[in-house]
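The block underneath contains the structure these notes are about, expressed in structure tokens.
A protein chain is absent from this complex, but the other protein chains hold their places.
By letter and in written order, the chains are A and B; residue numbering begins at 1 in each of them.
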Amino acid sequence: MFARDHATARGIRVTEFHMTWLVRYARSSIGAKHIMAVTGLLLFLFAVVHMIGHLQMFGGRDMYNTYAHFLQSLWEVKWPVRAGLLVLLIVHIIVALGLVAKNRAARPERYAKFKPVVSSAAGRTMAFTGLAVFAFIAFHIIHFTVGWVQPEAFHTLDAEKRWDAYSMFVIGFQNPAIYGVYFAGMVLLALHLGHGAASWLQSLGLRHPKYPVDRLGPLIAFGLFVGYMAPPTAVLVGLIRMNGVG
Amino acid sequence: MLKLDARVPGGPIEQKWANARFEMKLVNPANKRKYKVIVVGSGLAGGAAAATLAELGYDVACFCFQDSPRRAHSIAAQGGINAAKNYQNDGDSVHRLFYDTVKGGDFRAREANVHRLAEVSVDIIDQCAAMGVPFAREYGGTLANRSFGGAQVSRTFYARGQTGQQLLLGVYSALERQIGAGKVTMFSRTEMLDLVVDNGRAVGIVARDLVTGAITSHAAHAVVLATGGYGNVYYLSTNAKGCNVTATYRAYKRGAGFGNPCFTQIHPTCIPVSGDFQSKLTLMSESLRNDGRVWVPKSKTDTAKHPDQIAEDARDYYLERKYPAFGNLSPRDIASRAAKEVCDEGRGVGPGGRGVYLDFRDAIARDTEERIRERYGNLFDMYERITGENPYRLPMRIYPAVHYTMGGLWVDYQLQTTIPGLFCLGEANFSDHGANRLGASALMQGLADGYFIIPYTLGDYLARLAGVNSAIASPTSSAFAASEDLVRARLDRLMNVRGSRSIDSFHKELGHIMWEHCGMARSAESLKTALEAIPKLREEFWRDVTVLGDRDSFNQSLEKAGRVADFLEFAELMCKDALIREESCGGHFRVEHQIDGEAKRDDDRFCHAAVWEYAGEGKEPVRHVEPLAFENVKLATRSYK
Partner (left out) sequence: MSDLNLTLHVWRQRNAKSPGKMVTYKVTGVSTHASFLEMLDILNEQLTAKGEEPIAFDHDCREGICGMCSLMINGRPHGGQRATTTCQLHMRHFKNGDEIWIEPWRAEAFPVIKDLCVDRTPFDRVIAAGGFITANCGSAPDANDILIPKESADDSMDAAACIACGACVAACPNGSAMLFVAAKLAHLHRLPQGQPERMHRTQAMVTAMDAAGFGNCSNHYECEAACPKDIKRDVMALMNRDYAKAALASRDRETKSDGSG
């Protein structure tokens, strides 16, 4: 008697011990949150560094090409960093796709009426903006790293026989279509980061009510957007030209 | 024929519980798992009993009609829990708590039980704190206390205005720990519909799975009922909608004596009724009377005025005037009757003149609004949500409402009913509160019964059974089959009336009869009126009620109908008990028996507990008495003046 399925909690524990602690952690809901937060944060930091690099366009051809040359010549660093970023990106995307699937399964039936009150559209569309940003990054690599989009501007040499990244940049963004693609890409990135930058402290449990820095998420995202779009916009409006800045 | 043996142990009152425990037989730890125990109800008493019995090693099954044991109505208790800790150094002691409780109950409780309650009260606080109940604390980290009605010491422990919730969550977590460990099998959304008695012993229950409608039998070595009170016989009460008398009433029909059914408590501070659609009444914690002052206008002509326009000397702070020693903290029965009295005089305020003010103006002026918000914020918010009025600006309007029932299944010192093997705990038993319960004592009693008494007394019962295997009936035995048939037949009968009146309309009508004729004030005449009206209503119910849906599926109408049908029978028993008790004591106020508006007890004729025995369908129930002896607290007229 008294037989009823009361031992569900036990059942959980049994499967639990088939996995190692690390796999169990990575597969858990909060483990996934941590992975999203850490990979997202590292990718975000890369984006900040990358943005600072591009802001050197305002310093003119020599400054920018020196910077580009410096990066290219450090192949011992370049390839591990590239590989690392790729891994971060892949992990970030795979875990995110897993979460999307899990979250959809957890709410299979929709409400006839549903009024979200505090969540942002950016937050609710993370999966979409994330995939779009991924597509954008792919385009960006094809454009500036592989050189298939504007081959005529790719790997020309400057006066000091360095690859003329400055010219590539200027020629690229003098084309309004290219500018438009990057503008859209940066809007998506900003939306994605608007929620992401507001989330990672909470996800890692580091948010403190006294220091509500997570509220700065949208501001950080906007700053990044401005920082990224400033050089291309300067090119488009003619502030940065083939023959110099200003 | 009922045999009432209270089995009070010998020795001086302070030694009785220790003596009793020593005399109890114990069950070998290795044998405990072979004993099956059914606990019906998962509130403070039932949940604590189920968890603690499982900790000891018994094989426990626990039943509740809600979707989770955490929803039991203990959760709604607001103000606090008493314990004789004397942390405030203000003169409290076990003996004083014992004394206050016996006196507060107007000398209608069994002394030995009350003393035991006071003794274990201190252990309850320790146990709850260890389990993580977030009691209010002083800045230094020690426990905080507040005052409650009927006591002149600060002995009430609390967790904001949600003490019952926090205590219940403690009980629930202990219970869930045992469920997770496989020691307790939990049956939620399952309602007990009959007690099974075989060879004079309780051997199990028949229950209905409320989701599937399946009728199931459950056998055990002992059955513990902790199913709460029957305040919903009045339809409107502070009880949850699901609270009912069914489990205890079915046990009564199987031979358990029902003690003092007429002892009901009307709580003085509830939000008044606002219309006939009203489905329940909401309590405003008694703790509010620590700072709020109760008043009505001195003159009838002022009742419609805005309270701000009534000058200080035109206000009648009637509790402070009539009971200067206890003032606004007078016990519940007294405060309720005083409110009724001033409203009967036409001095009540609000719609229908059925309300008195509970005013925080002076407290806010003295302590600032901030401090008051800290103490009672959630209660004030609740008041505002329900009434749409801001109690920081306007005095609250309150009126008495049915809150608690002191009556219940009669139990001996071991908490066993008149059926061997059937135990009854918490509000469901006829309790330690006599004719009136003091505030913050219900939580104390529930936990005392569940945590600290039943684990001993049930063990004693089991140890005295002939043997583990011989004592348990099979759930397929004829006693169970007969019970199941009875339950099914009754459900079919309810489904098949197919009348024209809704279940609620009957319940409301019954509630109205009970409130008018067996409420705060009762007379021989009113009770006779009720005793005529109730059978008529019951007859109409079985002729004209409409229960829609199916018998064998989730059907809230059918659940409700079964409960109302039991109330319709039980109400009659209450009125009979009230009619025969020709005295006023505690919550039972007979208008014929009063001196200057105060209750007049008749200790010569009624210094006893009345215990009713079911005599069969259509037969007059038999009234027995358990005489009460007061050897440690002198019988005296209760005075709070």
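Please note the rule applied: a contact is a pair of C-beta atoms (placed from the backbone, for glycine too) under 8 Å apart; a residue touches a chain by one contact, two chains touch by 3 or more.
None of these values were measured; they are calculated from a predicted model.
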Next item on the list: Give the residue, chosen from B:Arg177, B:Arg315, B:Arg551 or B:Lys600, that touches the chain omitted from the document.
Entry: B:Arg177
Margin query: Of the residues B:Ser147, B:Gln162, B:Ser431 or B:Thr457, I need the one that contacts the missing chain.
Written below: B:Gln162
Notebook entry, point to check: Which positions on chain B touch the chain that was left off?
Noted result: 48, 51-52, 54-55, 57, 66-71, 73, 75-76, 85, 87, 123, 125-132, 134-143, 159-160, 162, 164-166, 169, 172-174, 176-183, 186, 188, 211, 238, 240-242, 274-275, 277-280, 282-283, 381-382, 385-386, 388, 451-452, 455, 502, 504-505, 546, 548-549, 553-554, 556-557
Check: What residue numbers in chain A mark contact with the hidden partner chain?
Finding: 8-13, 15-16, 21, 24-25, 28-34, 99, 102-103, 105-120, 123-124, 126, 195, 198-199, 201-207, 209
